[in-house]
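What follows is a set of notes on a single structure, which appears directly below.
One chain of protein is taken out of this complex; the other chains stay put.
Going in written order, the chains are labelled A, B and C, and every chain counts its residues from 1.
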Amino acid sequence: MSLIEVSSELAYQVNEPTDFLFNVAVSKTNYQSIRDESVSVTPEVSYEMFQIGDEHNRLLRLKADPGSFTLAYQAVVNLMPELDNPPAIDEASYGELPSEVLVYLNPSRYCESDRLVRFAQQEFVKLEHGFSRVTAICNWIHTFLTYTPGTTDSRTSACDVLIQRTGVCRDYAHLAISLCRALCIPARYVAGYAVGLEPPDFHGFFEAYLGNRWYLFDATRMAPTNGLVRISTGRDAADASFATIIGAAIFQQMTVTAKELTHEIQDQPSQDEPAVSTV
Amino acid sequence: MSLIEVSSELAYQVNEPTDFLFNVAVSKTNYQSIRDESVSVTPEVSYEMFQIGDEHNRLLRLKADPGSFTLAYQAVVNLMPELDNPPAIDEASYGELPSEVLVYLNPSRYCESDRLVRFAQQEFVKLEHGFSRVTAICNWIHTFLTYTPGTTDSRTSACDVLIQRTGVCRDYAHLAISLCRALCIPARYVAGYAVGLEPPDFHGFFEAYLGNRWYLFDATRMAPTNGLVRISTGRDAADASFATIIGAAIFQQMTVTAKELTHEIQDQPSQDEPAVSTV
Amino acid sequence: MSLIEVSSELAYQVNEPTDFLFNVAVSKTNYQSIRDESVSVTPEVSYEMFQIGDEHNRLLRLKADPGSFTLAYQAVVNLMPELDNPPAIDEASYGELPSEVLVYLNPSRYCESDRLVRFAQQEFVKLEHGFSRVTAICNWIHTFLTYTPGTTDSRTSACDVLIQRTGVCRDYAHLAISLCRALCIPARYVAGYAVGLEPPDFHGFFEAYLGNRWYLFDATRMAPTNGLVRISTGRDAADASFATIIGAAIFQQMTVTAKELTHEIQDQPSQDEPAVSTV
Partner (left out) sequence: MSLIEVSSELAYQVNEPTDFLFNVAVSKTNYQSIRDESVSVTPEVSYEMFQIGDEHNRLLRLKADPGSFTLAYQAVVNLMPELDNPPAIDEASYGELPSEVLVYLNPSRYCESDRLVRFAQQEFVKLEHGFSRVTAICNWIHTFLTYTPGTTDSRTSACDVLIQRTGVCRDYAHLAISLCRALCIPARYVAGYAVGLEPPDFHGFFEAYLGNRWYLFDATRMAPTNGLVRISTGRDAADASFATIIGAAIFQQMTVTAKELTHEIQDQPSQDEPAVSTV
């Protein structure tokens, strides 16, 4: 169990009445509870907060008038991840998969798993199934990709990343998700706050469905998985934009923090993390 | 109201124990009820039928042993579509959209709406908003695309279609969905049976969210929208494969039928259809 | 006839012995002669200058040692373009095309003309053939694209540009070339210096083969075509990089100038330019 304080502040210059959909509030799950939370918008406008989907993403919708606009979010989160023993976690057979996870085998905007079946077979089909196979995918990605901000953009998909061998956290996650799906392992994108991430920012990682639940993985190894605070869950980053803007607003600046108030989280991520599940 | 009999038969040569997920059973909605339904699998194996997602797609999962395998589905469906007056149907503003439809504004595997915003603006932004604007998108697609089987495949996305200007029903639907989303109109893919479709086959069309509900559109104009029987609903065709195969099975043949038992459905689809909603 | 002074200076930080291929020297053609020219490299290293291909691109190859490295090029060019009357210039029929221009009908890295045949037919097939049809292509591009630095990169091809509707000079040229080739009009890329270009930079434009020679076009309308000084000619920008680097060198800065010493070139480019040919 660990207590984590997260915050984000997003500032815009709004040029005409503009709708915003913010995706920065943390999720409420069995293993992640909110002890304290605040939202503040400047100037004050009314906003609506709601959950969508089976994943209970908590979105915040509002309309801002022309001028400066700032959203500030802060929360103290109680993280109680389930920690399992990796060697004991097998893949579920297709027939055992719960019906609600099947959709996470389908290809999506940034994860064209349908195109990567042969590649995934060539590299990973002979490995022992289970947690260790998803770890092998993460290791492959960590070995062959170079983390290079600026080499990808909002159009970049897993196939592009596999070709060019560079990317940032969302690209790493997209490629990992695609390879899992190509091997018939349900996988999905998670956006969140991450303790220990340098420089501080929103983080993108992923979950694979193994045994009978979802486990967190981060192919970038930039932050320990037991310090990840879930904001939203979806098929890929297309479902997890921290801000959707309908209108005319210019992004000005952003501050993101994630700080452990207790001392349970490992300092440095490593290849030998426990298996962490938080939903 | 109309009574429609639909059927499909899918035959495979199975080479090793193989999991199948079939997506051929019709949905149950407020406007579409099942009067009679049968599933038969040869040789007999146990199967599981379940609904997934908010869209209540009804899937059938089973495991087949090596040898011939056939699935036969048949249903008599009572179709009671809501028919509205197109000029009266406006688009919802972003702030009014129900939270559960927001996900249908996101780009997806075959609908890269994020890349088509400028094109959609150039062609359609000045048109009167509402049902007529989605009709204008369908007309544009009908005018500029040539329906040409064999020119696209399972990798073809809306951007490919816009470039090459040919495709089949699923491609038409993907481009229409992408353009709607690019204009901030929620849109999604519908797979179904279609009365009057020549040659008989499964059909792919789409829904746009207007006013306060989903309306059916078919940019191919190959079958009247009030004769469409919904099988499944999803972000794009990635969510609506009629058969997903995990293992080794070779598709042998398929028969699909859709016949009106009453006489309410127009003979030929035209540009001036009523606005049809079936969920 | 006009006298134009052009210059470019390119500075690098070289980290290991590195080969450079520079493509900044102006071409010698029937209509473009060099009155004065100088190349200076700092620190001094030996370099080789040679012409390649039927287009006589003049390349400069050298090997630089670690440290700062600068190439400075300067030339005074006598430009004697042939000015024709646009309405009098027809397209050549396929059978009349000289054998050496046929290669400029083939698709290339950034000009996938093979994918754009239907689109080109839909938009331009009914127009009167000849100079005016290529002008119509330029006008279409000028109307539907927005010149936006930063929206494209070295991977962006004509199909990408047609989808996203933004780009810079090379993207405008690539799309125009692709559309010409799709209509069976030979077209090729020209890199050069441009009098009046703001901000000063290398420029990318294109040539179409009409009647019995090549004519210059610039779909960006950013500089008059009779003030364009040719550096190199190729299938697309892949043949016209101003610098190819084999090794490890970091680009530091660049200065490009093009100044008319006489006063023959129109101040502002317009849609009604004369037909200019310079080879």
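FYI, contacts are C-beta pairs under 8 Å (C-beta built on N, C-alpha and C of every residue); 3 or more make two chains touch, one makes a residue touch a chain.
Everything numeric here is computed off the predicted structure, so don't read it as measured data.
Chemist: Tell me the shown chains the invisible chain touches, ordered by label.
Modeler: Per the touch rule above, the missing chain touches A, C.
Chemist: Would you indicate which residue among A:Phe50, A:Phe144 or A:Phe251 is in contact with the undisplayed chain?
Modeler: Hidden-chain contact among the options goes to A:Phe144.
Chemist: For the chain that's not shown, point to the residue among C:Pro107, C:Pro224 or C:Pro269 touching it.
Modeler: Going through C:Pro107, C:Pro224 or C:Pro269 one by one, C:Pro107 is the residue touching the chain not shown.
Chemist: For the chain that's not shown, point to the residue among A:Arg115, A:His142 or A:Lys259 touching it.
Modeler: Once the missing chain is taken into account, the touching residue is A:Arg115.
Chemist: At which residues does chain C meet the chain that is not included here?
Modeler: Residues touching the hidden chain, for chain C, are 19, 21, 50-54, 59, 61, 63, 94-95, 99-100, 102-103, 105-109, 111-112, 114-115, 154-155, 184, 235, 238-239, 244, 246.
Chemist: Just checking the interface: what residues of chain A touch the absent partner chain?
Modeler: Output for chain A: 115-116, 118-119, 122, 144, 146, 159, 162-166.
What we mean here is this: only the chains that are shown with their structure count from here on.
Chemist: Going by the contact rule set out at the top, which chains touch both chain A and chain B?
Modeler: none
Chemist: Taking each chain's centre as the mean of its C-alpha atoms, which one ends up farthest from the centre of chain B?
Modeler: That would be chain C.
Chemist: How many degrees of rotation bring the Cα atoms of chain A onto the matching Cα atoms of chain C, given to the nearest 5?
Modeler: 180
Chemist: Same residues or different residues: which describes how chain B and chain C meet, taking over half shared numbers as same?
Modeler: same
Chemist: Just give me the whole-number Å value for how far the CA centre of chain A lies from that of chain B.
Modeler: The mean C-alpha positions of chain A and chain B differ by 30 Å.
Chemist: How many Å are there between the centre of chain A and the centre of chain C, using C-alpha atoms for each centre?
Modeler: 44
Chemist: Just how far, in Å, is the C-alpha centre of chain C from the one of chain B?
Modeler: 47
Chemist: Two-or-more-chain contact residues of chain B, please, as numbers and ranges.
Modeler: 115 - these are the residues of chain B that touch more than one other chain.
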